[in-house]
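I'd like to ask some things about the structure below.
Of the protein chains in this complex, one is absent; all others appear in place.
Labels run A, B and C following the written order; every chain starts at residue 1.
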Amino acid sequence: MPIRKVYENSIEFVQVMDEQGVIDERLGKDLLSDEQITFLYEKMVEYRRLDEIAFTLQRSGRMYTYPQNKGQEAAALGSGFALRKGVDWLVPCYRENGALFLHGLPPELIFLHWMGDERGNAIPAGVNVTPIAIPIGTQMLHATGMAWAFKQRKEDRVVCTYFGDGATSEGDFHEAMNFATTFKVPCIFFCQNNQWAISVPREQQMASETVAQKGFAYGARSIQVDGNDLLAVYKVTLEARERARAGEGPTIIEAVTYRLGDHTTADDARRYRDSEEVAAWAQKDPMIRLRKYLEGKGLWNDAKQQVVEDRAKAFCSEIVKKSEGIAKPDVNDMFDYLYAEMPEELRRQKETLRTHSLGQDPSQAGLRSSAASAR
Amino acid sequence: MPIRKVYENSIEFVQVMDEQGVIDERLGKDLLSDEQITFLYEKMVEYRRLDEIAFTLQRSGRMYTYPQNKGQEAAALGSGFALRKGVDWLVPCYRENGALFLHGLPPELIFLHWMGDERGNAIPAGVNVTPIAIPIGTQMLHATGMAWAFKQRKEDRVVCTYFGDGATSEGDFHEAMNFATTFKVPCIFFCQNNQWAISVPREQQMASETVAQKGFAYGARSIQVDGNDLLAVYKVTLEARERARAGEGPTIIEAVTYRLGDHTTADDARRYRDSEEVAAWAQKDPMIRLRKYLEGKGLWNDAKQQVVEDRAKAFCSEIVKKSEGIAKPDVNDMFDYLYAEMPEELRRQKETLRTHSLGQDPSQAGLRSSAASAR
Amino acid sequence: MPQMTLVQAINNALDTEMARDERVVCLGEDVGLNGGVFRVTEGLQKKYGPDRVIDTPLSESGIMGSSIGLAMAGQRPIPEIQFEGFMGPAYDQLVNHAARFRNRTRGAITVPLTVRVPWGGGIHAPEFHSDSPEAIYVHNPGLKVLCPCTPYDAKGMLLSAIRDPDPVIFFEPKRVYRSFREEVPEGDYTVPIGKAKVVAEGTDVTVISWGAMVFQCLEALDGLPEDLSVELIDLRTIHPLDFDTICESVTKTGRAVIVQEAPKTCSMASELSAILMEKCFLHLQAPVQRVCGFDTVMPYAKLELQYLPDAPRIAEAIKQVVAY
Partner (left out) sequence: MPQMTLVQAINNALDTEMARDERVVCLGEDVGLNGGVFRVTEGLQKKYGPDRVIDTPLSESGIMGSSIGLAMAGQRPIPEIQFEGFMGPAYDQLVNHAARFRNRTRGAITVPLTVRVPWGGGIHAPEFHSDSPEAIYVHNPGLKVLCPCTPYDAKGMLLSAIRDPDPVIFFEPKRVYRSFREEVPEGDYTVPIGKAKVVAEGTDVTVISWGAMVFQCLEALDGLPEDLSVELIDLRTIHPLDFDTICESVTKTGRAVIVQEAPKTCSMASELSAILMEKCFLHLQAPVQRVCGFDTVMPYAKLELQYLPDAPRIAEAIKQVVAY
């Protein structure tokens, strides 16, 4: 046969809980207990409130820039909950705070980062999280390498790296996916497709119909999931984790979600997107959906909500206090951590806070008279 | 339906002429005339001989490095013939000489390049070919940009860029494909999958079953073709060209072929691949296949072959003469072309062939005595 | 004549040239509908359409590499890299292809593009939004590197850059974007590439700088004793360099301080010091001094102003070099 099919594949979209908070019984059975779902809903409320506080801090000049997570919490919490705290590793971008918090990252570190303080990246030992990645797309290769290290050492660990739809346009996404699949490392590529990369909509970012199908280029398992459906996200991440642990290599997960806020506090999304679009997606808010579910099951009511809101308030004040209460970093900080052992010239710069030689070595200023004759 | 298919696709493999030189009538009909096939076979012989001469020149120290094209001529000639000389543009790598020659590139330029002479890249005006690309993967973005320019200016031109299987691992391949599809530019991505990237076999280069399926990541039309089948290559390239002209955007073509020689003259492929594998592919030599076809049709015989071989011999000596007959480049050459207008310091360096200031300005050497007192 | 900020002057230059030359296209992340994250391209897409002011995918190598192709095929692309810290992924295409094609092809293929890059620190932005990598692009042969700091110069030099037959990097000091205004003609004019500007004339010491640091130097000068006569040179173009202006000045003053934001080691300040060594040796009354960013990574916002040279540091160096 002179023309024959040599490859075919397809992408499935997974949803467990619909927008009314109703669960597909077949898929949803035994996935998460009501206690777990309640716990995750409560976390979602707390983290949403913290997100809002960060925004107001920035607006009042107490934080420099902040990228809101609003609307994407199901993707972060559903995936984060499917990974083993203290065992698996999370390699984030900057819009999945909830996942990091679940894994033990002190939230004040995120605040410190956005307050312009490197100490926000000093992740405590035992917290298996890497810092926020500012340059888009670069962290996926680090995740790949880390997963590779675990494979080489035969440690039972999985790495999950997060990135946006825009990030899939960078060459590093491609090289990371290709390395990860070629060496079958235990890495999950979790894309939060929130439809926008600053002002560029997904359709102008790529000509492919889905992000998930990009995985075909690497022979990766590729799946699309309703990113505002916490249960579905949990389900596909858990499956990806088990595949990774079984040595079956990476999965790319496209979580279809939406950035309800501006790109960051430096952005004004009204310049480039319709309020109707935002309003339509606001209806799909993962927090509303989850509450509907809990209410439908008789597990939730206004009184409970009030308790959580109060707790969230206290939680937020504590984080603000912690992040604002810390003294300004010492100026030495900018020299002390560049190398394990400080080079001589850097030490001179640190000690004098000068780069000019007369400033570094004031005694040189007097040299002239004594030595000029030698010349 | 909580799990639903949102995307599916498949890759087809196209062969028109089988390994015995027998044509599939349905596909082969009206594709190329017997005169055209004969012409292309004759070119294939000439270029094969030139390739062999380059190899021997290198071995006798008259060329520095040379990457043999042997075994991949059907891919080069079939695709090159499908593109319009003087209209469409070719943006090559370094293993598709035949396509460039068909489009008017003086073969001695290729020789000059590999003899370590930039004049080999000074493509004459009117020849729509860019120079050999040494860094793997970089040229596809140039092709994309050129095609984009033609689209912006509404010129009816198509760009075809060539690259190897290994090149598809570079981030620039990804960024080029993504730009090309997003902006629907008239560009053909022609991959010569010759199974090896120096010592790395295709299966260690990528985990995907085909190169062609990489196109799915970009929503590109994606096709696999028997790269040793000149007619099939011609057919799919022609189709890709017409799609591009019709504004339907890029096609990625995977031509399945084989590098019969070493990677370059600096390489010894026996270190890393089996002689059986090479022998098996030698059976599929595109030149043999084409000759079988012509003989089967009664269009070819030993006498004709002899005529072509004689012509090839003369052609080769002429190219050798032209490329070796040229005087060594002037040393000024390395300064004269960096900028349209030479910066002052570069001019000093050119005039003195020195970078040290006393060498550039010998009068300074005498300055000391006269000016020292001023100090 | 209207008063313009740096942002307005650059926008006005782009507008001027897009109207004049239809080969000019602007492309980059968020430059179109959104008008750029600093609003430098504001209004241009509306005026010239989405085929000439183009929102690209998030892909710096893609932006640079396809701009090279556009230029090779006769367009005049003006790619924007959103922040200098994101030039990394575009590095290979920029220094190994844009910069090399003319030489590689003995003039057969040229790459007339102008890369616009918001550049430098002082605006309290996150990591990679405050760096000063200009020396890298001076060391790699084949590029021209422009660093104007005033609205008037920026407009005139951008017009020169776009019309230049070779690839130009046009660094725009973010810190100055909206902090300074001056009169800028609406119409067409150019300021030449490769010519420094003597901002203040003086006889005791020469201060050489470029970019946002020129304003810090001016502030430093304000605080110096009246009787100290300082010559301040704004290089404007750091490659190709205006040797005459620098050497004449230092020959006259015998003393020099170089001020830059970038880290000191292997930098443009190093080059200038070496040049003064070679060209003005016998006139030097004191060792040339470098007042630079420290040899460490630009800190996050809380410490950035302690990293960057400021008026006191500059003034101190000037005084010490004069007292030497």
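As a convention for this text, contacts are C-beta pairs under 8 Å (C-beta built on N, C-alpha and C of every residue); 3 or more make two chains touch, one makes a residue touch a chain.
Note that the structure is a prediction, hence the values are computed from the model and not measured.
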- Item | Residue among B:E118, B:E254 or B:D285 that touches the chain left out of view | B:E118
- Task: Give the residue, chosen from C:E182, C:E248, C:E271 or C:D310, that touches the chain omitted from the document.
- Result: C:E271
- Message: Given that one chain is not shown, which residue among A:D24, A:E42, A:E73 or A:E118 touches it?
- Response: A:E118
- Query: Out of B:D51, B:D172 or B:D226, which touches the unshown chain?
  - Reply: B:D172
- Residues of chain A in contact with the chain that isn't shown? 118-119, 121-125, 130-131, 135, 138, 140-150, 152-153, 171-172, 175-176, 178-179, 182-183, 333-334, 337-340, 343-346, 356-357, 367-368, 371-372, 374-375
- Provide the residue numbers of chain B that touch the chain removed from this figure. 64-65, 113-118, 134-137, 166-167, 169-172, 197-200, 204-206, 266-267, 271-272, 328-329, 331, 333-335, 338, 343, 345-346, 349-350, 353-359, 362, 364-365, 368
- Item | Absent chain, residues of chain C that touch it | 85, 88-89, 91-92, 95-96, 99-100, 103-104, 127-128, 135-136, 138-142, 239, 262-263, 265-271, 273-274, 276-278, 281, 284, 286-290, 295-297
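Note that in this section only the chains that are shown with their structure count from here on.
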- Item | Remotest chain, chain C as reference, centres from CA atoms | B
- Message: Based only on mean CA positions, could you tell me how far chain A sits from chain B in angstrom?
- Response: 42
- Per the C-alpha centroid definition, the whole-Å distance linking chain A and chain C comes out as 34
- Multi-chain contact residues (two or more partners), chain C: 56-57, 59, 61-62, 89
- Item | Per-residue overlap in chain A, given as positions that touch at least 2 other chains | 169-172, 204-206
